[in-house]
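The block underneath contains the structure these notes are about, expressed in structure tokens.
For this depiction, one protein chain was excluded, whereas all remaining protein chains were kept in their positions.
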Amino acid sequence: MVAPNYELIAQDGLETSLLEVSMGPHHPSTHGVFRMDVKLDGETVVDLKPVFGYLHRNHEKLAENMSYLANMPFTDRLDYFNSMTNNWAYALAAEGLVEIEVPERAEYLRVIMAELTRLVNHVSLVGFFVNDLGALGTPLMYAFREREKILDLFEEASGARMMCNYFRFGGLRCDVPAGWLDRAREVVDQFPEFLDEYEKLLCENEIILSRTQGIGTLSRELAINAGITGPMLRASGVAYDLRKVDAYGIYDRFQFRVPYGEVGDCYDRFMVRMLEMRESVQILRQALDGIPEGEIMGKAPRVFKPKPAEVYGRVEGPKGELGFYLIADGTPKPYRYRVRPPSLINLTVLRDMCLGQKIADAVVILGSIDIVLGEVDR
Amino acid sequence: MSELSHEPLLKEFPDACWDEAAGAVIVPEGRARVMAEWLLMQGVDYCSNVTGVDYLEAEVKEKITNDAGEEETVTRTEPGRIDVVYHLYSMRDQTGPLVLKQRTGRENAQAESLTPVWRSCELQEREVFDLFGVDFKGHPDQRRILMWDEYEEHPMRKDYTEPFDYEWEPTPHDEILEKHKKGKVIV
Partner (left out) sequence: MSFLGGGIFSGMAVTLRNFVGSYFDPDRLTTNDYSWRPEGQLPQSAGEYPREEGEQLSDTTTVTNYSRNFPMLLHDGGDNPMDAIRCVACQICERECPPQCIYIEKDYDENGKFIKRPAVFDIDISVCMGCQICVEVCPFDSIVMNSQFELSTPNRFDGLLLHRGDLLKSNDYYHRIHPEEAKARDQRMAVEKAAKEAKKKAAAEAAKKKAEEKARAEAEAKAQEETGDKEEEAQ
């Protein structure tokens, strides 16, 4: 989309000036403390500058003063919707520094927790996206009804609904209680009905179709070059999913498809997430069928003091590629601890997608990128 | 995922060296952009992670054989440096990672920006500029990203001291912090 031609405005004889609006940090639709300075010509966006850093807690420097295990609860708070996935990414990176074997049952449970987290995230995103479009709360509440069931499962397994702190180096903190697997199966079995109902509610809705199709198109080449990952990349037509490419954990044992879109607009991003939820249900069914009995923790050293090494461990988080870059130097604390935040890098193309669109579309585009400020700012 | 080998890169650019301990290619001064463009043509199209690492000046003990043929331990001072680390992958061939490191000193830290080659470096190099103080030549929009614009220091450096906190309020936590500052605690 091209910015409008200023000469045309002058030729009309009307003297107009650009309106600069700060869609400020306190805004119900910006998904956190996020600011966009937009320059408007009428209603068309001429320039857009994202400003963040309002939630910067310097997590990376704090982590250099704490032992490896003590960093685990802080990783929960990075992307606060998906605490289990953050835990897994960090555990994967740290296990790459030391040779620990994770037992079978722990691997299966890790996959189950990660896919439940993916369901939680996509369901919240879809609800908030439609909320931003103006469906004031009803689809959001239907989505949150399902999310509550999954959060109850997390509470039974780990003790807390959101800040789970459940993964450890070499396995999990504790086993799930008796009957948890049956309750999880009940939740998973009734999820597709909810998805069917949700699709009937939303996916043929003319308002949603006209407001999201053709808006915020991201081309394939720009998406790859700008380092976009996750559902946003797949909506632009690149079938790159770390669960298939890296096959970390035991993902190579499960059969699932990777949905990808064609056009790369907001509607594609929305539909890719709906389809990914169905695939997650498939993975969950297979995992719940195949989970063996056994140990939960592998043989981990008592004091985690890895030899000097570097590792970059990454997982397919619900928002994109979440990576941890750890440099160990032989002490119990990491020398350098770096989080590769998918939400921050997905924001690289916000300006490109919004130029030339209307201001109301800027909110829709931001909602479809799926950011959470805890991760953008760390 | 199959490995992305560094051998073709070292053959094309013989002045780069391979650091075995870190598993990374050390890029010589001023050659980063050329190497990056060559890599992009080979299909390395996805730069996943850009970060900085700060090393203070440190004394390193090494065992060498001296002129008399015996082994002795010498100490030398390793100068301080800041590394800018790039993790590169290829989405087209689904290989990776390849690690590049640009090295620069701690005063007057400068590096070449790879944003014109891979757009994903844009925000991450801004973050390295903000938190470490590395000036990227050729970056289209270099300004602070996480700290506010008038801030003067670079928080992620190892010799950073926290500023005087003019918003302090007494809380019970302060007694606990004092106690920890006195003793030796491993947290």
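Lettered A and B in written order, each chain numbered from 1.
Just so we're on the same page, contacts are C-beta pairs under 8 Å (C-beta built on N, C-alpha and C of every residue); 3 or more make two chains touch, one makes a residue touch a chain.
Predicted model, so just to flag it, every value in this text is computed and none were measured.
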item: Selected from A:Glu20, A:Glu101, A:Glu155 or A:Asp252 as touching the chain missing from the view; value: A:Glu155
item: Options A:Phe52, A:Trp88 or A:Tyr142, residue touching the unrepresented chain; value: A:Tyr142
item: Candidate in contact with the missing chain, chosen from A:Thr30, A:Asn165 or A:Ser368; value: A:Asn165
item: Contact footprint on chain A, counting only the chain that is left out; value: 66-67, 69-74, 138, 141-142, 144-145, 148-149, 152, 155-157, 159-161, 163, 165, 173, 177-179, 183, 190, 197, 200-209
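Just so it is clear, only the chains that are shown with their structure count from here on.
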item: Computed distance of Cα centres, chain B from chain A, in Å; value: 26
item: Contacting residues of chain B [partner chain A, same complex]; value: 1, 21-24, 45-49, 51, 53, 85, 87, 91, 94, 97, 99, 118-124, 144-148, 155-156, 160, 186-187
item: Of chain A, residues touching chain B in the complex; value: 52-53, 56, 58, 60-61, 65-67, 70, 222, 224-228, 238, 240, 245-247, 308, 310, 312, 314, 321, 323, 325, 327, 332, 335-336, 338, 340, 344-345, 347-349, 377
